[in-house]
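Complex shown without one protein chain; remaining protein chains in place.
Naming follows writing order (A and B), and every chain is counted from residue 1.
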Amino acid sequence: MVAQHIAFGLTAFAMAVGAVRVVTTKNVVHAALWLMLVLAGVAANFILLAAEFVAVVQVLVYIGAIVVLFLFGIMLTRAPIGRDNDLDNSQRLASLVVGLLVFGLLASVLSKQYGRVHIHPGTIQRTSDVAQSIFTQYVIPFEAVSVVLLAALVGAVVIARRD
Amino acid sequence: MLLNEFLFLGAFLFATGVYGVLARRNAVLVLMSVELILNAVNINLVAFGAFRDSVVGQVFALFVIAVAAAEVGVGLAIVLLIYRNSRSIDLHDVDVTMKG
Partner (left out) sequence: MDWILNHFWLVPAIPFASFWLILFFGKRMPGKGADLGIVALGAAWVGSAWAALAWIRRPTTGSGADSLRRYIEHNYTWFNNGQIKIRFGFHADGLAVMMLVVVSTISLLVHIYSVEYMRGDVRYTYFFAALSLFTCGMYVLVTAASTVQGLFGWELMGVCSFMLIGHWWEDQANSNAALKAFFTTRTGDIGLLVGISILYFGAHQTFNWESLNQQALSGKIDHTVVLWGAIALMIAVIGKSAQFPLHTWLPDAMAGPTPVSALIHAATMVVAGVYLVARTYGVFWSAFSIGPGTHAHHGVNILAVVGGVTIIIAAMLAFVQDDIKKVLAYSTVSQLGYMVMALACGAWVGGIFHLFTHAFFKACLFLGAGSVSHSGSHHSFDMKKDMGGLRKHMPTTFKTFVVASAALAGVFPLAGFWSKDEILLSSGRNGYWWFTAVGVVGAMLTAAYMTRCIYLTFFGEYRGHGHPHESPKLITVPLVILAVLSVSAGWLNAFGLHYFADWTRNEVFVAAHVKDYPFSLPLAASALGLAIVAAAFAGYFYVREEFKLRGLTERSSLAKAGHEFLLNKYYLDHLYTGVIVKGIRGPIADGAYWINQNIIDAIVNGVARYSRLAAQFVYDGIDQTVVDGAVNGVGAGAEEGGIALRTLQNGRVQFYAGMLFAAAALLGLGLVLFV
């Protein structure tokens, strides 16, 4: 128990720092890299929650593909390398307030509702159970998601092609 | 482990993501903030799934990941197009500002 707490604490701290740096850094590439740290932290949390398949998928897809996509996007849009002072717009303060408001709301609700609830992730969930659930109960969303991916693929090609 | 730990973490990530969506000028950075939000949701889903001893949380997290990937793809394609048209992805320039 204690080990998991410590592990969670460490990952949470890293993620928090990383998230804050994503939205505050003045270097676009650094933001992508901080994002990668956050994503890794999320995968670690997944493992802590005994959802190893999701964790692995997270690493594969998010870190492996999406962050790379972001870097490609940054490169293709000629983002200035190095410091750029114009990355925040004029409503920073209002946004901070809104963010704090949202966090306050969520925090108050959560603390009220789930104050003393414990999780006991028991047996490690097998991938086969996940697969079982996907392909029997949630097969229709699965098919829908595949269509979405196809559409996204085609759409991205159509939108971004040069002609 | 306390459920609340994960939930609070998710909430923090969500709020940070909201801040980023509202405060960043670069379109790509806005998309990154959206990724933060999505990941916060994923943590919530899986945490509740573990709380309930159900596999549904993980299933939906998988779906979210898939959709997020699709969305980033299309989003970046659009950003590229905008860049090609107006040589800038500064959201100030893309805004439809009212004259006067």
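Note that contacts are C-beta pairs under 8 Å (C-beta built on N, C-alpha and C of every residue); 3 or more make two chains touch, one makes a residue touch a chain.
Since the model is a prediction, treat every value here as computed from it, not as a measurement.
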**Request:** Tell me which residue among B:3, B:21 or B:79 touches the hidden chain in the full complex.
**Result:** B:21
**Touch criterion as defined above, residue of A:6, A:60 or A:105 at the omitted chain** = A:105
**Complete:** Residues of subunit B touching the missing chain are 18, 21-23, 30, 91, 94-98
**Prompt:** So that we can see where the missing chain sits, which residues of subunit A does it touch?
**Reply:** 89, 91, 94-95, 97-98, 101-102, 104-105, 108-109, 112
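Everything that follows uses one rule, which is that only the chains that are shown with their structure count from here on.
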**Message:** For a test of understanding, state which residues of subunit B touch subunit A in their complex under the given definition.
**Reply:** 1-9, 11-20, 22-29, 31-33, 35-36, 39, 42-43, 46-47, 49-51, 53, 55-59, 61-63, 65-74, 76-81, 83-84, 89-92
**Prompt:** Residues of subunit A touching subunit B in their complex?
**Reply:** 1, 4-5, 8, 12, 15-16, 19-20, 22-23, 28, 31-32, 35, 38-39, 42, 45-46, 48-51, 53-54, 57-58, 61-62, 65-66, 69-70, 72-74, 76-79, 86-89, 91-92, 94-96, 98-100, 102-103, 106-107, 110-111, 114-119, 121-122, 125, 129-130, 132-134, 138, 141-142, 145, 148-149, 151-153, 155-157, 159-160, 162
